[in-house]
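Before I ask anything, here is the structure I am working with.
A single protein chain has been omitted from the complex, and every remaining protein chain is retained in its original position.
Labels A, B and C are assigned to the chains in the order they are written; within every chain, residues are numbered from 1.
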Amino acid sequence: MRNFFKRQGKFQPRNGDDRNDQIIPEDLWVKCPKCSELIYSKELDRSARVCPKCGHHFRLRARHRIRLLVDPGSFEEWDTGLRPEDPLAFVDGQGPYPDKVERTQLKTGEVEALITGVCRVEGRPLVLVVADFDFLGASMGSVWGEKLARAVERAGEHGWPVMTVNASGGARMHEGLFSLMQMAKTVSAFHRLGERRLPHFSLLVDPCYGGVTASYATVADIVMAEPGALIGFAGQRVIEQITRQKLPDGFQTAEFLLEHGMIDFIIERQQLRQQVRTLIDLYMRDGENEPAPVVATAASIDVDA
Amino acid sequence: MRNFFKRQGKFQPRNGDDRNDQIIPEDLWVKCPKCSELIYSKELDRSARVCPKCGHHFRLRARHRIRLLVDPGSFEEWDTGLRPEDPLAFVDGQGPYPDKVERTQLKTGEVEALITGVCRVEGRPLVLVVADFDFLGASMGSVWGEKLARAVERAGEHGWPVMTVNASGGARMHEGLFSLMQMAKTVSAFHRLGERRLPHFSLLVDPCYGGVTASYATVADIVMAEPGALIGFAGQRVIEQITRQKLPDGFQTAEFLLEHGMIDFIIERQQLRQQVRTLIDLYMRDGENEPAPVVATAASIDVDA
Amino acid sequence: MTTDVDEMTSDAPPAPTAWDRVKLARATDRPTTQDYVAALFTDFVELHGDRLFGDDRALIGGVARFRGSTVMVIGHQGGTNTKENISRNFGMPRPEGYRKAQRLMRHAEKFGLPIVTLIDTSGADPGISSEERGQGTAIAESLMTMFGCRVPIVCTVIAEGGSGGALAIGIGDRLLMLENAIYAVASPEACATILWRDVEKAPEAAETMRVTAADCYRFGIVDDIVPEPQPAHEAPQEVIAATGDFIEQALRDIQSAFDPETEDGVAAMLDARYGKFRAIGAWRDASLDALDSATPES
Partner (left out) sequence: MTTDVDEMTSDAPPAPTAWDRVKLARATDRPTTQDYVAALFTDFVELHGDRLFGDDRALIGGVARFRGSTVMVIGHQGGTNTKENISRNFGMPRPEGYRKAQRLMRHAEKFGLPIVTLIDTSGADPGISSEERGQGTAIAESLMTMFGCRVPIVCTVIAEGGSGGALAIGIGDRLLMLENAIYAVASPEACATILWRDVEKAPEAAETMRVTAADCYRFGIVDDIVPEPQPAHEAPQEVIAATGDFIEQALRDIQSAFDPETEDGVAAMLDARYGKFRAIGAWRDASLDALDSATPES
């Protein structure tokens, strides 16, 4: 099985913390789905993709989020060599799973749905774990679980706090039970981190469903959400089909979750960096966990041929 | 303050585990409030005051409950000398608190609302704590807290399980903040017992309200209730007056609490003894906590003059 | 701090009655939990929700920095206008409120953060849905949680400490009370209704219930009284600052008495917390009386 990946050697992932984050717009103007305002695409990017008129938070690619949060140049990416296997020899109507992965990699410029690494936020070290919804709907598979477990274990070794930015469309069906088991694997990693009294800050962003919502993302020490983000376990279409009931207004929005006691607070994208800095300072008390120097080398060398 | 009690020397509490438990009936026939059946009073007593027709559980005096549960003659009562003080010098429309206590003692044949001691249930030692609703509505005052704390501490020392039978009409207003603080005192005693891994079985009986419901009685390891018992924090009249809403059918009944997840199960009075035996055997495993011999003397000598 | 008979005959104004204290404790513009948080804490991050059912705005809490250390602060919160009063249920917690408090206390325990609670409620919510969701059980769980919580806890009654709703965040290593705060097993109105069947007798009930800080101190229930040279609503800054000093001192006292960073220190702190409440009560042992007078009867 080790070989199938080499067949697709033409793909080479890019590194760095500020690339791959913009989808080329169909046109220069974007219509806000909330207030219908036409926004000039570059202006939207400049405002962190928040509608300047109504505050609607557009989805963001993972690397865009990283760039907005971290000190420039401080993100050191980890485990970029990890690639999905195909333990089920899974084939569906769209063909074999490995082909689907390859097409997705080419389309998105990412090798998997989860990006992990360590960064600094105004000088404070922080392990950062960010999901990319464009990669197979940020479905959680074995690579996700392994990258996250490694990142959290490293945080534990170094005494760093962890922040996760969580989006997901659900399970990575193509990996079957392995996908389900990543819920256990990720939760267990954070259970260990908690025993070291290191905090996990979780940000839920649109959309966040399925196994991610039902695992580490919602049992963090601090659970935040972006305004208007849809967050739930079962998807809205599934619930409608099964229950044949009309969904309540605002069902599964961040605001709905706040009212129902499921999140600590809603944070606007522009306030996130400041809020994360405050949280780090509150929990990483007074130099008790001395920030280890960020390794000075570039991001892990990716040597996939 | 030590002296006021001696003024009332004419009162002398009776001892033993099977007296004081019958109110002389107004007449020989009792009408069941649930099915309206007329029941011969002695027959009702023989059936543990459970309506033979509909199963309605009539209220029971504390000593009657003890007699039904324990091996004959095995109940050793503790701390019968404890008496309420009057730290507030409380006077209400009915006069001073000490007078009210004295009248209640004469009427009920009990010196306080809580009876504690150790017994055997089919040979198994069990610390037993039973409230008597006839004593000032089983309001929880300082004597209640002290007797309970002592009983639970002794259970801890000896490695005995504890069973509490809880009824209450609310706080002992006459003891003011001391009454409120017994909630804390009783919970803390059971917190300690839990650290020793000794179980607390709680039986909620009609009616159980206020500070008892909001303290040790509902955070037991096993919470049981008698059929139809009314159990709540706020009383029904208070809720109706304040909310001006109609109360739902069956509101605050044991069955309602079961449906709302607040109790482990409902147990009929005739099944209790067997169930308690089973619980003791399940939790006090295999002679790990060797039953200490019950002290062979009679109930603690009561020397109040 | 107790009312002195001399005061009645001197030129000084008469000492406030219990009912005066009740009115002072309930003064509309008396500082609330939010005022204390704003004045005494920095970087307050309010944490919402019980992760079970809802977010009770009558009981708020969050992490913040207090005099150099990160702490968890938890307090009752009513409203300053009708709309806010409704959204905060007049500061009367529902089960969600206690369960949020428990969550925050476990959180504080996990990170070794001292807990500061601010008590200001007329009592637990007396509603149908609160009963449905286990009001009694929720309060009881709060008490159990606080007796096991392995971090220092300092509780302060800042205004009205009403019944189980107050006690549910009132178990700690130190209990402080403002001079014009009250603490009672039931509201004077409820007591008057129950015992005199006349709500107009509330002032008399307040007197006979002994609800003042001086009473609670005399009873050994309250450890310290924060003086109010002027009532808190007339001199909020001064009273809040003094309260902060008392809380800081209490935290320092606990930390120097027990060293809660060590296992043994935590065990000793929990023992002392147990002992504090174990000792509260007013009773006598008639059998000992008899032994004293050497006339036993059988």
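As a working rule, a contact is a pair of C-beta atoms (placed from the backbone, for glycine too) under 8 Å apart; a residue touches a chain by one contact, two chains touch by 3 or more.
What you are looking at is a predicted structure, and each value in this text was computed from that prediction instead of being measured.
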Where the missing chain makes contact, among the chains that are shown: A, B, C
Options C:T33, C:N89, C:T117 or C:T137, residue touching the unrepresented chain: C:T137
Contact with the hidden chain (one of A:M183, A:A229 or A:A254): A:M183
Missing-chain contacts mapped onto subunit B: 194, 197, 199, 218, 221-222, 258-265, 275, 278-279, 281-283, 285-286
Residues from subunit A at the interface with the omitted partner, ascending: 1-2, 5-6, 79-94, 142-143, 145-146, 149, 171, 173, 175-185, 187-192, 210-211, 213-219, 231-234, 238-239, 242-243, 245, 247-248, 251-252, 256, 260-262, 300-305
Residues from subunit C at the interface with the omitted partner, ascending: 51-53, 95, 99, 133-134, 137, 141
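Going forward, only the chains that are shown with their structure count from here on.
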Pair sharing more residue contacts (C-beta pairs) when A-C is set against B-C: B-C
Relative to subunit C, chain with the most remote C-alpha centre: A
Interchain centroid distance [CA atoms averaged], subunit A/subunit B, Å: 55
Inter-chain centre distance, subunit A versus subunit C - centres from mean C-alpha coordinates, in Å: 42
Intercentroid distance (Cα basis), subunit C paired with subunit B, Å: 28
Subunit A: positions in contact with at least two other chains: none
Multi-partner residues of subunit C (at least 2 other chains): none
